[in-house]
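Could you have a look at this structure, given as structure tokens, before my questions?
Complex shown without one protein chain; remaining protein chains in place.
In this document, chain identifiers A, B and C correspond to the written order of the chains, with residue numbering beginning at 1 in each.
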Amino acid sequence: MEQTVKVPRVNLAVQLAGLTLQNPVMPASGTFGFGEEYAPFIDLNSLGAIVVKTITLQPLIGNPPPRLMETYCGLLNSVGLQNPGLEVFIRDKLPYLRRFSPPLIVNIAGRTIDEYAELAERLSAADGVAALEVNISCPNVKEGGIVFGTVPDMAARVTAVVKRHTHLPVIIKLTPNVTDITEIARAVEDAGADALSLINTVRGMAIDIKTRRPALANVVGGLSGPAIKPIALYAVWQVAQVVKIPLIGMGGIMTAHDAVEFLLAGATAVAVGTAGLVNPGALCEIIAGLEHYLLEEGVEDIKELIGASQM
Amino acid sequence: MEQTVKVPRVNLAVQLAGLTLQNPVMPASGTFGFGEEYAPFIDLNSLGAIVVKTITLQPLIGNPPPRLMETYCGLLNSVGLQNPGLEVFIRDKLPYLRRFSPPLIVNIAGRTIDEYAELAERLSAADGVAALEVNISCPNVKEGGIVFGTVPDMAARVTAVVKRHTHLPVIIKLTPNVTDITEIARAVEDAGADALSLINTVRGMAIDIKTRRPALANVVGGLSGPAIKPIALYAVWQVAQVVKIPLIGMGGIMTAHDAVEFLLAGATAVAVGTAGLVNPGALCEIIAGLEHYLLEEGVEDIKELIGASQM
Amino acid sequence: MIQNLEAEILASHQMGREVFLLKLQAPAIAAAAQPGQFVHIRCSETLDPLLRRPLSIHDVGDRGELVLLYQIKGRGTAWLASQGAGNKINILGPIGRGFTLPANKRVALVAGGLGIVPLLFLARRALEAGNEIDFFYGAQDRERLYQLETLKAMKINLFVATDDGSAGFQGPVTKLWEHYLKERSYDRSYACGPRAELAEFARLVTRFSIAAEVSLEERMACGLGACRGCVTALLDARGKIYYENVCTGGPVFDAANVYWGDQVKWNKL
Partner (left out) sequence: MIQNLEAEILASHQMGREVFLLKLQAPAIAAAAQPGQFVHIRCSETLDPLLRRPLSIHDVGDRGELVLLYQIKGRGTAWLASQGAGNKINILGPIGRGFTLPANKRVALVAGGLGIVPLLFLARRALEAGNEIDFFYGAQDRERLYQLETLKAMKINLFVATDDGSAGFQGPVTKLWEHYLKERSYDRSYACGPRAELAEFARLVTRFSIAAEVSLEERMACGLGACRGCVTALLDARGKIYYENVCTGGPVFDAANVYWGDQVKWNKL
């Protein structure tokens, strides 16, 4: 009797800071809730990894509305890290997330270095967390967040402390709102980071000309979406030249084509945020598109693309 | 006998660093050539001011092609300040430009502080130049340009030197590619700048996935166009809070609506770049749109809008 | 379950200067739709405009039709209005918590302007459930009283108000309702309209102690509860503010839980 065996003809898997991802595509923190919101649309098991919204030690109610404003090919948000806090996350969200096979990356932010330490420690003790993504780059909160991300020394200190309090791989998420992102990247690598995520949103603003008030209650917001893709891609390219640790590239990835650009620029994996807000099927379409691209180009292993763009 | 007198019902004029602009709309340097390219499409006399491409002391051949790449709602360029140099400008371009009544703003860039000084001196001696816009923010050249724009001390030194070598109003053009633009703005104000232009392009990149090479020969380019509008608007807002000198806002202004946002954020005038590349009539349409907006809103004087957005 | 599908436009009628009635073929959504829920629509074939636009469900038909009613506000709705029969558009829905459907009760529905959209659908379902309905409908002028004939054909008590008096009572619809509140009693009431009107409605229902639900609007991105962008300020049991997604926690809320003050000001607390 004949058997038809469906052999996967291309290899989409990548290694990232000790994790094996079946493909390099994951959601961007804060745009995917805690996973369950997307379950009606995509199979979470098909993702390269699952990344959840930033968790803080205490619950945060977030910024007042309006929190969103559409801009040309972009989205401004000032959610302000609204989240139920560490305890509720571990109790109510983690059990659901544990059901899925892709590695779970939990994004954390502290107001102080001690808070980062405590978050790292307690999440490392929880079952089902595969890695920590450390948000030192949120433009929407006053304390913590971005102040840690713009000063190399501070970024390094947070990294070192988190590393000391966990056995999990530590991914540091950087902001593009700096004069020289390579300086921060190097400091963080030296402090022991296992990988970098870049970029978080770009600070921006919009004004409602009818009310003459800033469109966001918080005035400043973080710009995401296709508008920022060139900025993100350059950040990845620049950082890839100076660090050895792997990079997760993000910022405006809408299509598999965009994802390939990030891989070529030096990213080992990519995260997709705003695209998923517009089209809940985006992540899976990008994964399928990558496979298709490899087949078309005759590339057997996606790892061949990583950093393959050279002058 | 009855006479119909057409009384202009709204006042579009603004004062900027000692100049009177009949309206607050001007082209952005480098996107308007030396004016003549747009003469078939718009009446140059209808503009608030005329701003020409950056002039350097010596002719510059610029960067190799490809120099352009379209991105989502944006344009990456790496022209690299190609220009015929100061002498040819004064001899061949200035006589044509002198024919028009709006103030002529000449944008300059030097590789050294001395070059800035010489440019300032010689242009101040030339007939027909109303103000200098000092480019310390071009992301596309290695020497000069951006290095002066990212370090407050350097920015202040260039400003002071230019001021010493000219009697003309000095406008300093800032880059958004810094951790804190207000720091640079303050330094430059303290050094005597009469006005600020913000923003120059945002550094970015694209990769051609077919050739796997950067889409621009120069790798990095400057991102302009609607994509960057929220970034530019926030820069204007931030700087307006900390300096007293007037601001020229630019970055992604496509419509009169966009221009109003910049005025509300604190700009006294606006410059339009990429929009004019897409639609040669853009500048005039924006001027007409502003007039229309004032009439609709019952605002008699456009100056009422400047900085009128408050939390 | 929320569907993500391409729906064919069956018809697009202009109802007023900038108002359109859109009929879509979307059986999976129509079958599940509850009054107060909405659909989230891609209003571009490009990335500009980028985000979907939420529109309330106005009605459903017997053969899988989904009916929307909207006003052109900007580029997204303008694009929608440019689409004709036969075109397909991408929609997500039905989304959100709709109105609590009563049975065999006396209810008041108070619609201001385009607030008519979800309340027409609610009226239909509420009738089917044996309720007696007082329907208060206000608009700027008689031209803007969309679907008036449809409402007149329904077995409801219809009360009309216009700002300019060109039809019915002259003044705000809440004012009109207030007149009747003194003499008519309700088990439950529902409102949709501009926020200022809803706030006034909330004041009235508190004064007259009527259970009440309102449908709110906020700018949205995902429409799925994932981004936390579309929140509105609510009050918890102790009167403390918290933020709830309008997309999945609403868009219909108990009027008593809504914080009716300036939401921005709370930032400073």
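In this section, a contact is a pair of C-beta atoms (placed from the backbone, for glycine too) under 8 Å apart; a residue touches a chain by one contact, two chains touch by 3 or more.
Just so you know, these numbers come straight off a predicted model, no measurement behind them.
Student: For the full complex, can you list every visible chain touched by the one that's not shown?
Tutor: A, B, C
Student: Which of these, B:13, B:126 or B:277, touches the one chain of the complex that we don't see?
Tutor: Residue touching the chain left out of view: B:277.
Student: Pick from B:74, B:102 or B:289: which residue touches the chain that isn't shown?
Tutor: B:74
Student: Could you tell me which of B:97, B:132 or B:254 touches the chain that is not displayed?
Tutor: Missing-chain contact among the listed residues: B:254.
Student: Touching residues of chain B against the unshown chain: what are they?
Tutor: Residues in contact with the chain left out: 30-33, 37-38, 40-41, 53, 61-70, 72-75, 77, 79, 82, 217-218, 225-226, 254, 274, 276-281.
Student: Which residue numbers on chain A touch the omitted chain?
Tutor: Chain A touches the missing chain through residues 72-73, 226, 311.
Student: In the full complex, which bits of chain C touch the chain not displayed? Write them out.
Tutor: Its contact residues with the unshown chain are 44, 46-49, 75.
Just so it is clear, only the chains that are shown with their structure count from here on.
Student: Provide the C-alpha centroid distance between chain A and chain B, rounded to the nearest whole angstrom.
Tutor: 35
Student: Rounded to the nearest whole Å, what is the centre-to-centre distance of chain B and chain C, using the mean of the C-alpha atoms as each centre?
Tutor: 46
Student: Note the residues in chain B that touch 2 or more other chains, in rising order.
Tutor: Only 72-73, 226, 311 qualify.
Student: In chain C, what residues contact two or more other chains?
Tutor: Answer for chain C, listing residues that touch two or more other chains: 47-48, 264.
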